[in-house]
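Note that this complex is displayed minus one protein chain, with the remaining chains in position.
Up next is chain A:
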């Protein structure tokens, strides 16, 4: 018989092969999470030291104190994500179907800002949108805008900054999804009497929805947690949860509160993402869109 007897190690082989992955996760995700959980359940202060007290009330306290910023973060993130989709989809569509030979040039241009530091990029918007900067200055000079009009420190500036910074995270997955749409399928749709608009709505859009889905996750999660845009372009009334966590941690040195807030944010994001995935991530939606 040619059948080889299974050696005892055979069953373990797959697990051994993913072992590096597990080690990586353990070192860089699970351990910090455990440390943070433990930190969030301590009480004390920076001078006298923290003790493990398992006071879950910290969570209730931070939610009560900062629910405004939490809701604001999710709102800003959601608006920025929708803006990214509305701007990013046509951009991706244009690059995928209309840019011809120059596709890679446009993709490169899209990624070009990434070669500059996130903070510097955002800071440059500060210059552009300044009360007497290159945009508002001339408009105020010719009297189109009143002298006290301002964009900085408003939600518009913060959401605009988030949209700008996370746009490529929307464009790229949508572009990849559109690239993968078989041109023959588009021809088949035309052949079956569909107009350009119908072909887009019934075939191209549904087939690219997985890309949009990925893009939404990739923009929503980091923009909700972002603190750079609100920090540079915002003011006291646009503070996001990321800014609070940063202040609690680095300025107030209240580690338990900062950790608890991080978990609250994580929980809120997971909840939002799962709800979204449950309602929009199924094939039923794709099919409904195509009817």
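Methods note: a contact is a pair of C-beta atoms (placed from the backbone, for glycine too) under 8 Å apart; a residue touches a chain by one contact, two chains touch by 3 or more; residues count from 1.
Here is the rule we go by: contacts and distances are computed from a predicted model.
Chemist: What protein name does the UniProt record of the undisplayed chain give, "Amino acid ABC transporter membrane protein, PAAT family", "3-isopropylmalate dehydratase", "Cysteine desulfurase" or "Spermidine/putrescine import ATP-binding protein PotA"?
Modeler: Options "Amino acid ABC transporter membrane protein, PAAT family", "3-isopropylmalate dehydratase", "Cysteine desulfurase" or "Spermidine/putrescine import ATP-binding protein PotA" considered; the missing chain's recorded name is "Spermidine/putrescine import ATP-binding protein PotA".
Chemist: For a quick check of understanding: of A:51, A:64, A:101 or A:184, which residue touches the chain that isn't displayed?
Modeler: Of these options, the touching residue for the absent chain is A:184.
Chemist: Would you mind spotting which of A:107, A:129 or A:203 touches the chain that isn't drawn?
Modeler: In the complete complex, the chain left out is touched by residue A:203.
Chemist: Among the options A:43, A:65, A:195 or A:237, which residue touches the chain absent from this view?
Modeler: With A:43, A:65, A:195 or A:237 as choices, the missing chain is touched by A:195.
Chemist: Residue-wise, where is chain A in contact with the chain that is not depicted?
Modeler: Touch set of chain A with respect to the missing chain: 182, 184-185, 187-195, 198, 202-203, 206-207, 283, 286-287, 290-291.
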